[in-house]
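Sharing a structure here in structure tokens format.
A single protein chain has been omitted; all remaining protein chains appear in their positions.
Which chain is which? They are A, B and C, in the order written, and residues in each are numbered from 1.
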Amino acid sequence: MSETDTQTQVQDVALIVGSGPGISASCARLFSKEGMRVAVAARNPDKPVLHTLEKTSGVRRYACDASDPASVERLFEEVGRELGAPTLVVHNIDGRVPGIFRKGITEVEPGMAFDTIRNSAFSAFLVGQQAALRMRENRPNANGARGTIIFTNASAALKGFPKSGAFAMACHAKAGLAESMARELMPEGIHVANVPIDAAIGWTQDDGTRAHRLAGTSVDDNLADPDHIAQTYLHLHRQHRSTWAFEIVLRPWVEKW
Amino acid sequence: MSETDTQTQVQDVALIVGSGPGISASCARLFSKEGMRVAVAARNPDKPVLHTLEKTSGVRRYACDASDPASVERLFEEVGRELGAPTLVVHNIDGRVPGIFRKGITEVEPGMAFDTIRNSAFSAFLVGQQAALRMRENRPNANGARGTIIFTNASAALKGFPKSGAFAMACHAKAGLAESMARELMPEGIHVANVPIDAAIGWTQDDGTRAHRLAGTSVDDNLADPDHIAQTYLHLHRQHRSTWAFEIVLRPWVEKW
Amino acid sequence: MSETDTQTQVQDVALIVGSGPGISASCARLFSKEGMRVAVAARNPDKPVLHTLEKTSGVRRYACDASDPASVERLFEEVGRELGAPTLVVHNIDGRVPGIFRKGITEVEPGMAFDTIRNSAFSAFLVGQQAALRMRENRPNANGARGTIIFTNASAALKGFPKSGAFAMACHAKAGLAESMARELMPEGIHVANVPIDAAIGWTQDDGTRAHRLAGTSVDDNLADPDHIAQTYLHLHRQHRSTWAFEIVLRPWVEKW
Partner (left out) sequence: MSETDTQTQVQDVALIVGSGPGISASCARLFSKEGMRVAVAARNPDKPVLHTLEKTSGVRRYACDASDPASVERLFEEVGRELGAPTLVVHNIDGRVPGIFRKGITEVEPGMAFDTIRNSAFSAFLVGQQAALRMRENRPNANGARGTIIFTNASAALKGFPKSGAFAMACHAKAGLAESMARELMPEGIHVANVPIDAAIGWTQDDGTRAHRLAGTSVDDNLADPDHIAQTYLHLHRQHRSTWAFEIVLRPWVEKW
């Protein structure tokens, strides 16, 4: 029996860092439906959306401050002990502090810029580091992969928009980290991907109405549906290592770019 | 019954322009297996690989000189008449003329550079134009798409390598065309994608041995398997229009970039 | 006496391919004022602007169809014989055929797309090839350079705009060629640069009024002044080989990008 054959039995364990009713929830539902054990980590693991995911999809909830090194290390230890070592890690934290949105470069308080970078980019470093550390020990699966690390990103990773300096820093930093990790870890069998979503996220709520993250955005076609984003994450996770994508920008059909 | 519901019955018709034992054959097999009607167009439709695809996968063979406007128009008419209007078109032509490989800028005969651009980029224009013209008339399918146009490209689209000036022109031109078409056609419901493959292509032959396109390349992990490339093309075709990717670079895990 | 010292005496010979009242004329005037011998090549060397440049700046006029290999070769021979081997070559041809502006992908006649690529990108190949061939024989100047090749480009080289497919192809192709040539020729001491101008060009006419290339554009700040573009070309030519720039995008302060 070849090494590859035995590897088809690898049990997928997905860890989603960052929670919310959009991409994280969609990923949790899809990954669970596809047979993975799923963990979701949040500063506050008692959010209603997480309790719902626990009930409907069997997702495990974890408390984690993703910008604190010790907290992130503890998270990976707990998940590893309880569900098994992660084979798919999604960093899904936007990180913008309240009040920073559309502030000009001279209007942003330095502390707000600092916190945005720490929340978003530094947490990506910590999560990526722990994921790399653990995935190295995984056996390769049928596609030759020891694991997949996906960084959700924003259009601010592709373009520095005016009145968005601090967020541009955070998103560019996350993209640079992801690219460095991809070049370093892919030859070790760890698939690293950066996925900028070039749109606001919109989803259908339990009552059938559409919701979205950014106040003031009209609810129409120009929103990326997180259920479909999750499909592309799953495709990335299932790519054979002979054809790995590093970056996929997702945008709605009517988005200007 | 909503417009979307009726659209789930859309019969997929795939047209692959360019033929060969690599990406074209893999796409033909996969698309056929997924229930699409499949057409493959080649300068010489009597190549053994096409006869094999006809027998094993029910693929229809078409003769076409993809750099001749009249020939391309005729191809789309014939396919439309015999299989139905294409909903997925793959332009899969490399276009390099014999002898141009690794020639320095002063060593390439102008005529060779000219033919490479015409074979690759101008044919992409012709195929893209006809595809756009026909797909506009399609009904949207369940994902809201009237059709998908995929341009296979090379790493020369991402980077102008030394001793590769003419091919860099051709690949960059194809990428620029694809990007312009994506911005123009996506809001009309036509998904356009550029897929640079950052590797030589390698596949397993009938006798179990590995083959590849470029003489002198060693047959090892550092080859992109076209069966896996085809999977990503299928994923692109099935993306919902709320989350369309324009560009996906595919490369093997051990490739330097 | 060191090799470098003797090289300070190198007489600069500038050849500008493409003519017109904008960038070509500004370059011709500035280069001449800086002590270079200047040649300007045009399909029709009897254009009034060229006669004016001849009178006011001592510029030599040459006839050349830049998309014809034999004509380009002849041009370099003539300039070499009459002024000396070029040390600075500017390819300044836009190449769009009449009627192609803002045409959608299905509205452009294939022949128009073809001619645009040939006029712009293929002529860049021919001019670049001849320049490389001749500059290789030059002695290095005080900055260690055997010559400088500058390709004027457009924002369509950076972004494929909708309703601009053929021009996107041409400009991307030129950029890819320039990048390949830069990687190949810089280590030989030939500085290659791609300069996309992200704006319409506007200049002051003899009567003091402002003129510009694109009909329908308002004459205001949002135009790039070719006299200032020429200054950056001169800076590129004078960069020491320890710090060569390959690409500089120039845009007016109020331009959106």
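In the analysis below, a contact is a pair of C-beta atoms (placed from the backbone, for glycine too) under 8 Å apart; a residue touches a chain by one contact, two chains touch by 3 or more.
What you see is a predicted model; the values in this text were computed from it and never measured.
The missing chain, though absent from the view, touches A, C when the full complex is examined.
Check A:V108, A:I150 or A:A245 against the missing chain and you find that the one touching it is A:V108. For the options C:K33, C:H51 or C:H228, the residue in contact with the chain missing from this view is C:H228.
The omitted chain makes contact with subunit A at the following residues, 69, 104-106, 108, 110-111, 113-114, 117-118, 121-122, 125-126, 128-129, 132-133, 136, 156-157, 159-166, 168-185. Of the residues in subunit C, those that touch the hidden partner chain are 144, 183, 186-187, 189, 191, 197, 202, 221, 223-225, 228-229, 231-232, 235, 239-254, 257.
Keep this in mind: only the chains that are shown with their structure count from here on.
Most remote from subunit C, judged by the distance between CA-atom centroids, is A. Inter-chain spacing, taken between the CA centroids of subunit A and subunit C, is 45 Å. Once the centre of each chain is set as its mean CA position, subunit B and subunit C turn out to be 34 Å apart. Counting partner chains per residue, subunit B has residues 183 touching two or more of them.
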